[in-house]
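Below are the structure tokens for one structure; questions will follow.
With one protein chain withheld, the remaining protein chains of the complex are depicted in position.
Going by the order they are written in, the chains are A, B and C; count residues from 1 in each one.
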Amino acid sequence: MSLHGHVPPEPDLVQLLTPEGIRVEHPDFPLSITDDEIRSLYRDLALVRRFDGEATALQRQGELGLWASCLGQEAAQVGAGRALRKQDMAFPTYREHGVAWCKDVDPVTLLGMFRGVSLGGWNPNDNNFNLYTIVLGAQTLHAVGYAMGVVRDGAVGTGEADRDTAVMAFFGDGASSQGDVNEAFIWAAASNLPVVFYCQNNQWAISEAVERQTRVPLFQRASGFGFPGIRIDGNDVLACLAVSRVALNEARSGQGPTLIEAYTYRMGAHTTSDDPTRYRLSDELETWRLRDPIERVRAYLVREAGVEQSFFDEIDAESEELAVRIREACRQLVDPNPLSPFDQVYAEMTDELAEQRAGYATYIDSFESATDREEQVAR
Amino acid sequence: MSLHGHVPPEPDLVQLLTPEGIRVEHPDFPLSITDDEIRSLYRDLALVRRFDGEATALQRQGELGLWASCLGQEAAQVGAGRALRKQDMAFPTYREHGVAWCKDVDPVTLLGMFRGVSLGGWNPNDNNFNLYTIVLGAQTLHAVGYAMGVVRDGAVGTGEADRDTAVMAFFGDGASSQGDVNEAFIWAAASNLPVVFYCQNNQWAISEAVERQTRVPLFQRASGFGFPGIRIDGNDVLACLAVSRVALNEARSGQGPTLIEAYTYRMGAHTTSDDPTRYRLSDELETWRLRDPIERVRAYLVREAGVEQSFFDEIDAESEELAVRIREACRQLVDPNPLSPFDQVYAEMTDELAEQRAGYATYIDSFESATDREEQVAR
Amino acid sequence: MTTMSMAGALNAALRDRMEHDPKVLVMGLDVGKLGGVFRITDGLQKDFGEDRVIDAPLGESGILGAAVGLAIRGYRPVCEIQFDGFVYPAFDQIVCQVAKFHNRSLGQVKMPITVRIPYGGGIGAVEHHSESPEAYFAHTAGLKVVTCANPSDAHWMLRQSIDCDDPVIFFEPKRRYWAKGEVDLAGPSTPLHQARVVRPGRDVTLVAYGPMVATALDAARAAAADGHELEVLDLRSLSPIDTDTVVESVRKTGRLVVVHEASVSFGVGAEVAARVQERAFYSLEAPVLRVGGFDTPYPASRIEEEWLPDVDRILDAVDRTLAY
Partner (left out) sequence: MTTMSMAGALNAALRDRMEHDPKVLVMGLDVGKLGGVFRITDGLQKDFGEDRVIDAPLGESGILGAAVGLAIRGYRPVCEIQFDGFVYPAFDQIVCQVAKFHNRSLGQVKMPITVRIPYGGGIGAVEHHSESPEAYFAHTAGLKVVTCANPSDAHWMLRQSIDCDDPVIFFEPKRRYWAKGEVDLAGPSTPLHQARVVRPGRDVTLVAYGPMVATALDAARAAAADGHELEVLDLRSLSPIDTDTVVESVRKTGRLVVVHEASVSFGVGAEVAARVQERAFYSLEAPVLRVGGFDTPYPASRIEEEWLPDVDRILDAVDRTLAY
């Protein structure tokens, strides 16, 4: 017999709203949702895109050093974000601006590290939204440990809606190749932890196509570790919401981990430092434009829900206000004090470091004024 | 719909020789093998067990610092080892003494690192048997890199029996949780490399039962990465041989990686430093004794192949000779020169290290005689 | 005062902290039923349960990564790395996450993680079981690095490390696990980051830590027979280093020899030498000398005693510094 050569069937992907904006049913994932709710999803999608676009603009203007845009992935992020309850903890990468939004994190908070005035700086426990993690995959193990704590705290399977807690670990198609992510799968499965692994397969890891990472759909990875995996249309906010809700509910109720592969596309560059024209063709982008995550919701609202233009005008106005607020707030983000790097290294600062800090403080003072300093440099 | 709660069927495990020594057929893995071949397999199994037992004895006598016994895993190792061709490369852990035997590595060679006179010291390319690797899982990535080289050398899919080359990466149930092993799966799948991953699930990682690592059979891990996985009776040398042959053939012919889970049991302690009574029950051992990998072959040869006692007497005699040779050769393994640690650090030794070596040499010479030294220490 | 082995003193410290704070968890390989390969966690799982004494899946990156998540949730994980040579798969989580998280969060999230690492050679082990990686961690800002040399310090320093709100890499000299000593379980204890003069002397200062402290004391006794009074310092904390105590001693002796098992180049001895020559420049009558492992991988165990610093090599350095 031959071990090889069995061709797996193309996976079907859960979709509840077609690119054309037609509402379809999925036998396994019924979603009862009012048009009002869909309007509010549209609002989130639109505001996230506007804010993300504004950040890109701020980078161009030199206000940010870098920006990692989530353009095209708004549905994947808002769908998951809206499925999270207040007590659920999210462990993002560096691109989950849409999840942050749904977790009520002020967009301006996210700008600090991209402007270079902080290394993150927010408190993960304020909104149950962890700091952005740049080292690929590392946060999936943090999610596992956090989930271990959740279980030990008895916050799983009690049936109390605002007590049972799930953890959502975000990562990309590229990061799925890191050892850490696979170790996280192992730990979550072995201890049946309440973790939903949410992989946004945006087809690219900088210049590497997802085929470089895997030759089978990523959601299938889970079955090998002994927990369910499923692929969803990551540009369909309804599918993302519906499937995330089921997975999170099952995690909260003690049924263990799930892997969700949100099949989507990075419509922009990897970051503002990247030039995608070097490695991918524009017609690929064109194909995906037709699957735009926001357009389809708009089409649905207009055609199926008879939403008037005034609604969209309101959203546009609100988007503009948001953009203005972000722009101004960003410019106001002040540079940290040169002595600040010393202050949060330890909870209990060491004498050694205190001494080093004092020495540097004296050194700084030794320059009476900025101008003196210029001279000295110019000597 | 619920994502969870689907109970997978118990996997059937490929078996060609029952514990009672009855030859059975498997629809997918026919094995045409003569009784003479089975006799020679028996010989390998018996000699490996004898040599392994002798090494354990040598440790008790203080001739070895440590020994990691393969007791109970002889069939898993001889079956795989005999399926390897001369040009195939094996990447062992620290326990594959049976594979070494089949690769014609002199058992005495293996003793060096356990005696503490070397860190391995053999040339992996002499017998296409890599150095033992103690850091769990690291060798699976070495196997991947080696296989990349094999492909680049055009030694895959040519149809020439002594040219096409496969690589076999050995690891244990515990090591399967290391990031490196999973990265190796990813690389092998993504590049369709000629690697057979051979996991000996001996049920234990020191004191941790395999359930601590996974809640589903390990062979299933492969499917999630997009290549075939299969579980075999690791105490059935015929099944191990047959399935390894198929997997290696398919690797050599360019069909890519396979994961084989040899379901077996660590009959002894983890190493001579370990005390299994602290963590496992003896009746577990009893159950597995009935599945002994050697007894069943003997039973088959006696009952089905009418092999006479004289054959077994010959093997016993040969085993004794081997044991005697190993014992004597082990005692002859001399301690390295105290200056030797400097000599192989680099292919091109640095002046810095040469200087350090010279300084130490002078220092050693400064002790006219060992007795002087004693005195000095005793001052 | 109770007489205990270092292993027993460490076990008692873990037990004490677990009883004192339910947020303290022990996690590692084989730390449960087996009690760890060195039995340091012996009996803890029986008494505190499987969810507080956790046999981890076999991955060091997983152990440290999970520890970070537990810390974010408010726990105080005590991780055991089975042997020094197996900490490297966790290096990324330690250097990029454990060491930096508090700083990244502007102090809003604490990382009270203790990483216990049995380290050093002299036990006749195979490769990767006898290493001294302390310098890697001491060079990493955000970590605190300490090591004990006797049962009393083992007990108290581990308790202090677990109580510390910062990550502490706790190095245990495995070859001294079974040496017995007096432990005053009532305390009081020396501050965690303070060095200690373990033998006073006026001629030469000998700085050691962990497994080398006993060797340094043997050397001091041998030197005394030759009429040389060595002052032996147990550094105890490698990051931060208690430089004042070292400098004070050197001001008195004018001579310094630093000893450790780790390869000498870029090791802790280099940092001590660099600081002392800066802070006690005019007091030094001879250059600071270093005695350490050679700049080679740890050798085969049959010759490890030749490779490791011993009384003779220390005395040789002492003679050289006195010859200046």
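Simple rule for what comes next: contacts are C-beta pairs under 8 Å (C-beta built on N, C-alpha and C of every residue); 3 or more make two chains touch, one makes a residue touch a chain.
All values derive from a computational prediction rather than experimental measurement.
Colleague: In the complete complex, the chain left out here touches which of the visible ones?
Modeller: A, B, C
Colleague: With the full complex in mind, choose from A:40, A:207 or A:287 the residue touching the hidden chain.
Modeller: A:207
Colleague: Of the residues B:46, B:119 or B:222, I need the one that contacts the missing chain.
Modeller: In the full complex, the listed residue that touches the missing chain is B:119.
Colleague: If the hidden chain were put back, which of A:31, A:57, A:134 or A:216 would touch it?
Modeller: A:134
Colleague: Among A:178, A:258 or A:319, exactly one should touch the missing chain; which is it?
Modeller: A:178
Colleague: Just the residue numbers, please: which parts of chain C touch the chain that's not shown?
Modeller: On the side of chain C, residues 61, 85, 88-89, 91-92, 95-96, 99-100, 103-104, 127-128, 135-136, 138-139, 141-142, 239, 262-263, 265-271, 273-274, 277-279, 281, 284, 286-290, 294-297, 324 touch the unshown chain.
Colleague: Touching residues of chain A against the unshown chain: what are they?
Modeller: Chain A touches the chain not shown through residues 65-66, 94, 112-120, 134-136, 174-180, 205-208, 212-213, 273-274, 278-279, 335-338, 340-342, 345, 352-353, 356, 360, 363, 366-367, 373, 376-379.
Colleague: Can you name the residues of chain B that touch the chain not displayed here?
Modeller: 91, 118-125, 130-131, 133, 135, 138, 140-153, 179-180, 183-184, 186-187, 190, 343-348, 350-353
Everything that follows uses one rule, which is that only the chains that are shown with their structure count from here on.
Colleague: Report back the single chain whose CA centre is most distant from the CA centre of chain C.
Modeller: That would be chain A.
Colleague: Give, as an integer number of Å, the spacing between the C-alpha centres of chain C and chain B.
Modeller: Comparing mean C-alpha positions, chain C is 35 Å from chain B.
Colleague: What is the distance, in whole Å, between the centres of chain A and chain B, each centre taken as the mean of its C-alpha atoms?
Modeller: Roughly 44 Å separates the two chain centres.
Colleague: If I count partner chains per residue in chain C, which residues reach a count of at least 2?
Modeller: In chain C, residues 56-57, 59, 61-62, 89 touch at least two other chains, as defined above.
Colleague: Hey, what residues on chain B touch two or more of the other chains?
Modeller: 177-180, 212-213
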